[in-house]
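Removed from the display is one protein chain of the complex; every other protein chain stays in position.
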Amino acid sequence: MIAINEIIGMVLMAIGLLFQVLGAFGLIRLPDVYNRLQAATKSITLGAISIAIGVGVAEPTLLPKALIVAFFLLLTNPIISHGIARAAYRSGVPLWKGSVIDQYEKALERSGKGGDPQ
Amino acid sequence: MLKRPVALFLSIVLLMGAWLMLTTSLHYQEIIAGVLVSVSLGIALHSILPKAGKGNTISRIFYFLLFFLVLTKEMIVANFDVAYRVLHPKMPIRPGIVEVRPKIRSDMGRLLLSNAITLTPGTLSMDWIDDRLYIHWINVDDKNVDSSMEPFDKVVGEVFP
Amino acid sequence: MNGYEWIFYGGIMALMAVGIWAILSRRNLIKAIMGLVIIETAVNLLLVAVGYVNDRSAPIVNGDTGLGDSPVGEVVDPLPQALVLTAIVIGLATTALALVAAVGYFRSTGTLELKSFTYGRTDETEVKE
Amino acid sequence: MMERSTIQRSLPALAISILIAGTLFLAFVEIGFGENKVDSEDAVANRYIANGTTETGSSNLVTSVVVNYRGFDTLGEVTVLFLAATGVGAMINLLPEDGKKRSKGPKPSLIMTQGGMLAIPVIALFGTYVFLHGHLSPGGGFQGGVIIATAFLLYLIAKPDAKTSHRTLSLSESLAGLSFIGIGLIGLAVSGIFLDNVIEGFGVLGELVSGGLLPLIYIAIGIKVGSEMSGLVEKMRGDAS
Partner (left out) sequence: MTVDPVLLIVIPLVAAFLVPITSIFMKGLAKWIPLLGLIGMAVVMALDFGDLYDGPVTSITGGFGPPWGISIIMTPFGGLLATGMIGVALFVMISEIDGKKRAHQTVYNTMVMMATTGAVGMVITGDIFNMFVFLEITAIAGVVLAAIPRDGHEKGLNWRGAAVYALVGGVASFLVLAGIALLYGATSTLNIYQIAERIEGVDTFVVGAAFLTMFIGLGIESELFPLNGWAPEVYRGSKWGTGSLFSGVIGKAGLLALLRISFVVLSPGLENGIVMDILLWVGAATYLFGEAAAFSSKDLYRVLGYSSIGVFGLLVASFSLGVADGIRGGTMLLLGHMLAKPILFSMMGFAGRKKKGDVPLSSLKGLIRSSPSAGIIMTIGILALIGMPPSPTFWGKYFLFSAAGSEGQWLLISILIIGTLFEAGYLGRMLFNIFDTRKERKADTLPLARGIMGALFVFFIFLIGFLPGPLEDIITFVIAELIDPLNYISWGSI
C-alpha cells in the first residue's frame, strides 16, 4: 500500500515533468531567443519547483530542503533568463522578423549606456 | 557597520531560518553553529542587500503573502498559456518589446516586480533604464501597454514602495 | 545481472573515444581542450562505475538512510567516490592551466592552430647560423 | 609544407581512439559492472565500510576515506589546487599584450545587481553548511569551498568594478593550508604518524561535534578551497578588464 503523501508527491513530480517537456517543446518551436526564453523560463521554473515540492511531500524529512530549493529557483531563474535576454540583445541578436514593436532599441540609443551592439 | 539595523536583524533571522531548514535538526550543537554562522554572515553581508523602502510592517507582511498567492496563480496560468501557444498549430504570437513605467522606487521592489513579470503569462523583463522597465511581450497589446505588468505593480508596491 | 550492464561501460568508453579522437584530429587548441575535458568526464564516470554495487545505497550511515554503524552489505564502495573527488579537482586544475596557455598562445601568435606540431617539421629555418 | 587534409588526419585518429577505448571497454566488461566486490575480506573497502564509523567517528564514509584513511591524497589534492591558483595567476601576468583595447562591457542591470546581492548570503550560508557537515552528510570541504567561491563570482558579476582584497584572499588561503599541515604534524608529533586522527573518539557519532579532527580538517580545506577558487576568479577578472 502506497501512502497518500507519496501519491501526491508522484503526481506533483509528474506535473513538473510535463511542464518541463512543454518548455523544451517551446524551446524548439518558438522563433527567436526571446520567445524561446519565455517558454523555457516559465515552464522550467514551475516544473522544477513542482518536482522539488513533490519530492518533499513524498519524503517529508526532505520538505524543508525542498522548500529552500523552490524559493531559490523562484529567485534565480528569472534573473538568469533576464541576463541571457539582455546579453543577447546587447550583443546584437535580432528580434524575430514578425515582431511588432521594439521600444528598447531607441531607449538604448537614447541613454547611451548601451555598450556596443554590433 | 550598523547603518542598517533592520536589514541586519532580518538577514540574521532569515539566515538562521534557512540554516534550520537545511539541517532539519534542533540539536543544541546545530543551533549554536547556526547562530554563529548566521550572525557572522549577517554582519558581513547585510550591507549589500537591496534597499527595501519604508512602510507599515503589518500591511507589508499581508501584501507579501498576497503577492505569493497572486504569483502562484499567475505562474500556473503562464504555463497553460505557454502550452497553448506552443501546441497551437499556428502559434498565435505577436512579440515585441514595450516600455512601462512602474511606480515602485525601491531596489527590492523593482527586483521582485521584474522577477514576477518574467514568471507571468507572456512577458519577460529585459532591462531597467532609469525608472523605465522594458518588457519582451509575446502577444503585444499596443493599446494597453501597462496590462503587461497588471497584477503586480500595486501589490509589490505595497510591500516595497 | 540482467546482461545489459555492458551498456554503462559502453557509454563511458564512447565518450572516451570521442575525447581522444578530438585531441588527435583537431589542431585547434580550444577544440583539443574540449576533448581533454570529455576524457576527464569519462574517466570520472568510470571511477564511479567501478565502485557501484547493484541495489545498494550511498555510504552514509546517518539520519535518512537508516543504516547501522557497520553497514556491511548495504552500501556501495566509498573508495572510488573519494578518488573521484580528487580526480575532479585535478581535472579542474589541468583545464584551467591549459586554457590560460591557449590564451597565451593565441595572443603571441594570433592563431589557435597547432599546425606544425609534428616531428621535425617545426620551422627550423628560423635559426640563423 | 603540405597540410594534410582533415580526413587524412581524422582516420588514423579514429582508429587510435577506437583501439584505446575498445580495449578498455572489453577489459572493464571483464571486470563487470555492479558486482559485489566490496564484501570480500580482500577488498580494502571492506574495512572502510565495516569499521569506518567506529575508527574515524564520521558518519559519511566517503569523508572518512577522503580525510582520514587517505588524507595524504587530500593534502596532495589541496596542493594541486594551490598550484593551479598560483600558476594561473602567474601565467596571466605573463600573458603578452595583444594590442587590442578591451571596451568595458555594459554595466550590469539593476535586476542582476540586486538579485545577485540577495542571493549571495544564502549561497554563502549553504557553502558553510556543506563544509561544516562534511562528516555527516554528502559534501565536504571541497564542495563547500567551491560554493562559497560561487558567491564571490556572483558578487563580481553583479559588481564588475568592485574592489577586492587580494591580500586577504591569499592570506586566508595560506593560513588554511598551513593549518591543514599543522593538524597533520600534530599527529606526527603525538603518535608518530602523519595525519593521524589523534582524538578520533571525540564526540557522539552523528552529531555535529564528532569525528575528532575530521571537521577541523574539512573546515581548513573549505576555507582554503573557497579562497583559492575566489582568487582564481579574481585573477581571471583582472585580465578581462
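Should a chain be cited, it is by its letter among A, B, C and D, assigned in written order, with residues numbered from 1 in that chain.
Heads up, the rule we're going with is that a residue touches a chain if its C-beta (ideal position, glycine included) is under 8 Å from a C-beta of that chain, and two chains touch if they have at least 3 such contacts.
Because the structure is predicted, anything quoted here is derived from the model rather than measured.
Among the chains on display, the ones the left-out chain touches in the entire complex are C, D.
Among D:Glu173, D:Glu207 or D:Glu234, only D:Glu173 touches the chain that is left out of the view. Per the touch definition above, the residue from C:Val18, C:Ala58 or C:Ala98 contacting the chain not shown is C:Ala98. The missing chain, though absent from the display, is touched by one residue of D:Gly76, D:Pro138 or D:Pro160; that residue is D:Gly76. Listed by residue number, the positions of chain C touching the unshown chain are 16, 20, 23, 29, 32-33, 36, 39-40, 43, 46-47, 50, 79-80, 83, 86-87, 90-91, 93-95, 97-98, 100-102, 104-105, 107-109, 114, 117-120, 122, 124, 126-129. Touching residues on chain D toward the chain that is not drawn are 20, 23-24, 26-28, 30-31, 37-38, 40, 42-45, 47-48, 55, 68-73, 75-77, 79-80, 82-84, 86-87, 90-91, 93-94, 96, 167, 170-171, 173-175, 177-178, 181, 184-185, 187-188, 191-197, 200.
Methods note: only the chains that are shown with their structure count from here on.
Between chain A and chain C the centroid-to-centroid distance comes to 31 Å (mean Cα coordinates, whole Å).
Inter-chain centre distance (chain A to chain B, centres taken as mean C-alpha positions): 14 Å. Residue positions of chain C touching 2 or more other chains, listed in rising order: 63. Shown for chain D are the residues in touch with two or more other chains, namely 109, 111, 115, 118, 122. Contact residues on chain D toward chain B in their complex (touch as defined above): 109-111, 114-115, 117-118, 120-122, 124-126, 128-129, 132-133, 155, 207-209.
Against chain D, in their complex, chain B makes its touches with residues 11, 15, 18-19, 22-23, 27, 29-30, 33, 37-38, 41-42, 45-46, 48-50, 107-108, 110-111, 114-115, 125, 127-128. Residue ranges on chain B touching chain A, taken from their complex, read 18, 20-22, 24, 75-76, 78-79, 81-83, 85-87, 91, 93-99, 114-116, 118-119, 121-127, 129-130, 132, 134, 136, 138, 140, 142.
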